[in-house]
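Every protein chain but one is kept in place in this view of the complex.
Moving on, here comes subunit A:
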């Protein structure tokens, strides 16, 4: 007994701390690696090379860019609301990294085994809206404000279908705990019985992290850079890495919720998880290379008139089947 805590508890605290650091570093490094991977893959799909000079296959380009961005002047516009301006990029990193806490990477590798894991995830991704709103508002810039207004509307409306599409999965598993949801997919991956939910979740996730084709908040052609127009240096870098963290997060979620997480034959669980998540990360990049950005009203109409009814119908049918079976 040390300070009234048993050795067993201390051990579990140490293990959790180590897992936290590993997950934190792993997800941030993966997000940073996404940048060269994205540039190379976009090059491949556009019949060009992408960065291929710095390091093997251009992999050190991101290191060079990072060094550059660290040494840039950390400039805050004189007309900006300083406190809010500084805090905005931290929020998106914070909320996205917090969401990684509940993801079960393997059977034993979950930092916080919450029994309301999905609710926690949805809460964290909703809090991410504040980052965008604060950034747009505190910049005191028309383009930034327009971009952040769009983002807020887009994220709040797509949150609805995101939550609804997950209800089907929750109904099948009978639990909000992500580990239990993975375990419930031992017989069959959720993507087969819950295919509409998977499609809706993927589209909503894409909109949630505002990636192409749902990158209206930062539509360069019309809004310069949207909500982070006034940002530069490492603060811009935080938004940038935050976006890639979002890709990693949504890919991990799709893997966990619909593709059986760590489950798979022969290989160890972590490898399966990584392979599945990496496939979806690459698919996000393919989507960016292939699709075009819709108009703002089209985006909203598609969400409320198409995705919402399908999601509701999916929940109703799944619920009816689950009730009938029990």
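Throughout what follows, a residue touches a chain if its C-beta (ideal position, glycine included) is under 8 Å from a C-beta of that chain, and two chains touch if they have at least 3 such contacts; residues count from 1.
Following the convention adopted for this analysis, contacts and distances are computed from a predicted model.
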For the chain that's not shown, choose its UniProt protein name out of "Peptide/nickel transport system permease protein", "Electron transfer flavoprotein subunit beta", "NADH-quinone oxidoreductase subunit I" or "EfeO-type cupredoxin-like domain-containing protein". "NADH-quinone oxidoreductase subunit I"
Just to verify: which one of A:6, A:115 or A:291 makes contact with the chain not shown? A:291
Counting contacts across the full complex, list the positions on subunit A that touch the omitted chain. 43-49, 286-287, 289-291, 306
